[in-house]
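The structure is given below, and queries will be raised subsequently.
Only one protein chain is missing from this complex, and each of the others stays in its spot.
A, B and C label the chains in the order they appear, each numbered from 1.
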Amino acid sequence: MLDLIREFSPGLAILLTNPQFAFIQLLNSISQGMNLFIIAAGLSLIFGVLKVINFAHGVFYMFGAYVVHTVFMDWGAPFWVGAIASALALGVIAAIIERTLFRQIYEAEHLMQLLLTFAIVLIMGDLAKVIWGTEQYSVSYPASLKGATDLGITFYPSYRLMLCIIGPLILIALYWFAERTRWGRMTKAATQDREMLAALGINVPLIYTSVFILGSALAGFGGALAAPFSSPVPGMDATLIVECFVIVIVGGLGSLWGTFVGALLYGLVFNFGSVIYPNGQDVFAYLLLLVVLLIRPWGLYGKPEAGGH
Amino acid sequence: MSALLSIKNLWKDFGGFVATRDVTFDLEEGERHAIIGPNGAGKTTFFNLITGHMHPSKGSVEFRGKDITGIPPHKVVKLGIARSFQRINIFPRMSVFENVQVALMSREGQSLKMFKLCFDLHVAETNQLLDTVGLLTEAEETAGELAYGKQKQLELAIALAENPDVLLLDEPTAGMSPTETGDAIKLVDRITKERGLTLLFTEHDMGVVFGISDRISVLHHGEIIASGLPDDVRNDPEVRRIYLGEDADAAA
Amino acid sequence: MTSPLSKTGMAACLIILILCALTPLLQSDYLIDVVTEILIVALFALSLNIIIGYSGNVSFGHAAYFAIGGYVNAILLTTYGWPLLPSAVAGVLAATLTAAIVAYFCTRLTDIYFAMLTLAFSMLVWAIVFKWRSLTNGDDGFTPVHVPAMIDDRTAFFYFTMIVIVVSIAVLWVITHSAFGRSLVAVRENVGRAGFVGIHTRRMRWQAFVIAGFFAGVAGVLFGMYHRGMYVESAFWTQSAQVLIMTLLGGIYSFFGPLIGAAVLFMLERLTNEYTEYWPTVLGVILLAILLFQPDGLVGLGKRIKNKFGGGGSP
Partner (left out) sequence: MKRILAGAVALAAMGAGSAALAQDIKIGVLYPTSGGGAIYGGPAMVGHNLAVDEINAAGGINGRMLVTVARDSKLNPAAAASAAKEMVTKDGVDVLMGGLSSAVGLAISEVAKQEGIVYLATIPKTIQMTTSKLHPHVFRTSSNTDFEGDAMAQLIKKIGGKKVCDIQLDYAYGHDLADGLKAALKRHAPDVEVVLDLRPKLRATDYNVFITQIMGAGCDVVTSGLWGSHFVDFAQQASPFGLFNNIKAYISGGEVASHEIAGKMGDDYPPNVISNTYELWYHAVSPNHKVFQEKIAEKSGTKETAMWPVLSYTGVKFYAEAVAKSGGTKSEGIIKALEGMTIDTPVGPRTINAADHQANTGQFWGPMVKKDGFSYKVMDPVTYIPAEIK
C-alpha cells in the first residue's frame, strides 16, 4: 500500500510515515500563512473602511522588503529597527499617496479607484528600480534568529517560528484597536455610515488617512519580515498581490478574522499541496478559492455586498 | 379571488425591525388606489415586496390568482406590473428615445437578440409613447441631462412601454413644483383612463390623493390601519388621530 | 444618434481598411509585423470592452481567454497536427466555454468582487498553463507553433489576419448595435431599472462575458500563430491590466475607442522600449492622466476638441 502511495506521491508517503515531517509542514504552513496574514490584513483593513481594493499593496510590501535591506544590510542597524523603519516608511508614503491621489477618487466609480491604484503599482515599481537597481538582494536572518529552535520533537528555524507567534499577536492587537479604542470605534462607524459620522463633527478624512497609513504600514512590515526568504527584487509584488487577493476573498472582504483564517488555509493548502502533488503548487490555492466561492460567494466571513440596495 | 392583485398576511423584517406587518390587501381591476402614510411607514418597502425587489419574510403576493411571491423583478414586470420609482431611475447616459426603446425591446423578448440591429426597432411606438408623455421633442437628448420633471415623465414612459395592467407609482410628484405636480397628475389621470390601467400609488400631496383615487389605504408602522373610500378614510377616527391629525388642513 | 454609421464614418472605415490592406506594398517586414500585431491586439481590446464599456463590469482577467485560445490552437496544430480550421475553431470554443463557466460564477457578483474574481480565475488558468508542462511546455513557452503552409508567409499571414479581424470587428459592431447591445448598455447604465423593464440582467452580463471570451479567443489564436509561440505571461494578470489600459485609453463609451487605444499604446510601448526600460512609468502616468482628467479616453478628448473648434454637429 505504502509503495503504491510512494509511486503516486513520494511526498505523501513521507508525510504518512514521518510525523516529525508532517509537523514541520504544519509549521511551514503556519509561518507562511502568518506572514501573508500580516500583509493581507492591511489590504483587508483598507478595503473595510475605504472600500478601495489597493493593487499597490503589493508594491508597498516590496518597498518594505527593500527598506529593511537598506537599513539592516547596508546601514548595519538591527533587523527590528529595519522592520520598524519599513513600517514607518510605508506609513509616510501611504500618507502622501492618500492625501494627493486617493482623495480625488473616493467618490469615483470603483473601476477608477482600482485603476488608480494600479497606476501607482506601475510608477512605484519603476521607482524601486531607480532607487535600488534591478539586482536581487539577499537579506540575512537577524543574528538572534539565525539558527534553529529545539521543539522537542524536531528542530525548526527560529525565524519562521517567530512568524508563527507574531501573526496572532498582530491579530490580537488589531482586534484590541478596533474594539477597545475610540479610534477603532470611529473607524468602525465610518465603515457603516460616513455621512452620519461627518455630521457628528468627526473628521472622516482623517480616519481614512489613518486607516490607509496603518494598512500600508502592515504591508511594509510584512514585506520586511518576508525579506529574508523573499529576496527583494523587482516584480516580487506581482504574485504576492494575487496571493493576498485570494486570501481576502476566501476570508471575506473586509473581515479581519476572515483574513486570518484565509491566510492559514492558504498556507496549509500551499504547503501540503506542494508536498503531496508538487506539480499542483499554485493550482491548489486557486482551487481553494473556487471551492469557497461555490459555497459562499462572499467568502467565509464576508457579508453580501451592500452595493445592491 | 376577483382581486387583480391580492396580498395576504405579508411580513418583512430587517433584523428585528418590522417594515411590513401582516399586511392583507386587495387591488381591484381598474381601480385607482392610493397608499398614504407618514415617512417611514413602509410604503416603498411594500412596493418592493410586490415587484420582487425584496423578498417577504412571510405571506404571499398573488397576481390574477397566481402566486408571484419572491419571483425576481424582471419576471414580475413581464406579468404586467410596471412601476416608477421614488428616486429618479432611468438610464442616464442613453438618449430619451433609447430609454423607452430598451423597455419595448425587453417587452418583445428581444433583449438577448445579438444579430437584430436596433436602429429600426419600435421606432413608431417609442415616438408615440414619448408623445403621450410629452417628450417627443426631447427624443434625442441625453436622458440624464433632462430637467427633473421631464425625467419623471420619462420614467412614466418607460413604465408604460412595458404595457402593464397595473401601474405602481412611488411618489410620482415627489420633488416637483406645484405647477409640475398639477401637470404630472393630469398626465397620470389621462393615461390611466385612456389605457384602462389599474393604478396603485403612494403620494404625499393629499390634494392629489383625494383628487384622483377611488380608494385609499393608510399604512402606519408597516400596518394597514384603514382602507376604503376616500371619505371613509378621511373620517376614520384612528387615521385622524395618528395621521391626519397633524395634517388636517391638507386633507380638508 | 439612432442612425447607423454615418457616411463620413463609413468612408473613414473604408479608407483605413484600404490603407491597412496596402501595407505590404511598402516592402517593410517591420511594418507588416507592426500592423498585424496591432490588429490582433485591437481585437483583444475591443472584446474586453464588451465587458467593460457595454456591460459595465471590470474584468481583470481577460488575458485568460486570449491565452486559452492561443494555447489550444497552438497545441492542436503542432502537437496533434490538426488542420487549421478545426484547430482554430477548437481554440476559440475552448476560450468561449471557459468564459461561459467563469462568467457563471462572476456574474453572481458585481463591482470589485467581480473584478477580483475574474482576476483569480485568470490566475488559475495561468497556474494550469504554467504547471501542465507536458502539454504547454510550461515556463519556456510553447514554441514553435506549426503554422499551415498556406499562411506561413509574412504577407499571407497578414492578409489572413486582416480578414479574420475585420470580419470579427464587423460582427462585434453588429452585436453592439443590436437589440442585445443596446439593452446591455441599459444594464450598464442602471442594473436595477434594467431588471425592472424585464431584462434578465445576469443573463445579459453572462452573455456579454461569453462574447468577449469568444473574441479574445480569436485574437489569441491569431497571436499564437503570429508569434509562432505562446508564453505563460500571456495569461498573467498584468497582461489583462495592459489590455484594460488600452481599452480605457481609447475610451470605453465608444465602439472604436479601444481600437485606437490599442494602436496608440502598442506603438508607444515599442518606441519607449527603445529608449528606456521605464515603460511601466509611462504607462502609469498615462493611466493617471486618463483617470484624473479624461475618463472617456482619447475618443472623448477628440470629441471635446472637435466641439470646441466648431465641428459640433456631426456625429
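Assume a residue touches a chain if its C-beta (ideal position, glycine included) is under 8 Å from a C-beta of that chain, and two chains touch if they have at least 3 such contacts.
Predicted model only: the values in this text are computed from it and were never measured.
The chain not shown here is in contact, across the full complex, with A, C. Within the whole complex, the absent chain has one touching residue among A:Y106, A:Y175, A:F229 or A:W257, and that is A:F229.
Contact with the omitted chain, checked across A:P78, A:P168, A:P278 or A:P304, is made by A:P278. Of the listed positions C:G9, C:P86 or C:P144, the one in contact with the omitted chain in the full complex is C:P144. The residue touching the chain not shown here, chosen from A:F8, A:F155 or A:W176, is A:F155. The chain not shown here touches chain C at positions 15-16, 19-20, 26, 28-31, 33-35, 38, 130-131, 133, 138-141, 143-144, 227-229, 231, 233-234, 259-260, 263-264, 267, 270-271, 273, 277.
Contacts to the hidden chain, counted on chain A, fall at residues 10-11, 14, 18, 21, 24-25, 28, 31-32, 129, 133-136, 138, 140-141, 146-148, 155, 157-160, 228-231, 233-236, 270-271, 274-275, 278-279.
We take it that only the chains that are shown with their structure count from here on.
The touch graph of these protein chains is an open line. Ranked by how close its mean Cα position lies to the mean of all protein Cα atoms, the top chain is C.
In whole angstrom, the spacing between the mean C-alpha positions of chain A and chain B is 49.
Between the Cα centres of chain B and chain C there is a gap of 42 Å. Multi-chain contact residues of chain B (touching two or more other chains): 53.
The multi-chain contact residues of chain A, meaning those touching 2 or more other chains, do not exist; every residue touches at most one other chain.
Those residues of chain C that touch chain B in the shared complex are 1-4, 174-175, 177-183, 185-186, 189-190, 192-201, 203-204, 207, 211, 253. Listed in rising order, the residues of chain B touching chain C in the complex are 51, 53, 72-78, 82-83, 85, 89-95, 97-99, 101-103, 105-107, 110-119, 121, 123, 140, 158, 161-162. Per the touch definition, chain A reaches chain C in the complex via residues 47, 51, 53, 101, 104-105, 108, 110-112, 114-116, 118-123, 125-127, 129, 238, 242, 245-246, 249, 253, 279-283, 285-287, 289-290, 293-294, 297-298, 305, 307-308.
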